[in-house]
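Heads up, the thing below is written out as structure tokens.
The complex appears here minus one protein chain, its other protein chains still in place.
Here is chain A:
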């Protein structure tokens, strides 16, 4: 995939301007270490705003941002909305699942209608992999698209807020061992994390899951596969737990929640295998007693709630950078 980084014509690079700046944020794939670091540094500059009396900067004043959520989400949508408001943008939330598409309107029609309302940025969550990419390349290329999760493909803002959290606690990525545990198969978060960790220089990315929850050939993204939890998290600096959806039992992927918890649930006992200073992360929402023990989720090593807070700063960073790249490109064309 390294060829993608150097080739501005590569399909993955529709998210970059001709001089390599963000104009959409669709996927971590194709972004350089320098660009990811710039996102983290920009997020850092926004990180303390929440504690200030006036929680706003005028970076996106006069811009209209539309949150287009074709899939349900509470926390991601809320943090995107807060991020947009702290950047002084006007925000419109559209829960598409219950409006237009239910009436048979196609995705293309919906988007072109909203574009006609002079929106500057779409934050898109959609059940189909590649949906954000499709919108950016084929439907509304002049609207900055932020991918808030597409199918099983990518959830790049979640991955970046996770990287921000890791950097806050560990300082740097060189030498870090990170284990991602649980339902890798259905996880867009895991896919984006693997690319981000490798790009930022982590020493080792491990995936821990039964074979039914491991996508075929996923190791080629740059990860080591472990099927035993104790081996998989041995000496790691970061343990990232993924949410297990209840419907996985019906799909003949697992025999029972109880067996999954016994083998892959993160308990205080299992956590002892990790490095003594390891941190525990989870993109949320957590299933207590399914993939994680309450004592661990609420324990001293857990940084799960901090992740949520850092999500706002990270999303502010990505939104302001993509909008600026988009404006720059428009100015050049005119």
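To be clear about the criterion, a contact is a pair of C-beta atoms (placed from the backbone, for glycine too) under 8 Å apart; a residue touches a chain by one contact, two chains touch by 3 or more; residues count from 1.
Criterion: contacts and distances are computed from a predicted model.
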Legend entry - From "Dihydroorotase-like protein", "Competence protein ComFA", "Branched-chain amino acid ABC transporter permease" or "Polymer-forming cytoskeletal protein", the hidden chain's UniProt protein name: "Dihydroorotase-like protein"
Inset, instruction - Please pick, from A:134, A:226, A:261 or A:310, the residue that touches the omitted chain in the full complex. - result: A:134
Legend entry - Listed residues A:23, A:86 or A:188, member touching the removed chain: A:188
Inset, instruction - Write down which of A:150, A:183, A:293 or A:329 is the residue touching the left-out chain. - result: A:150
Inset, instruction - Could you please point out the chain A residues that touch the chain left off the display? - result: 11-12, 29, 106-108, 126, 128-131, 133-134, 137-139, 150-154, 188, 191, 215-221
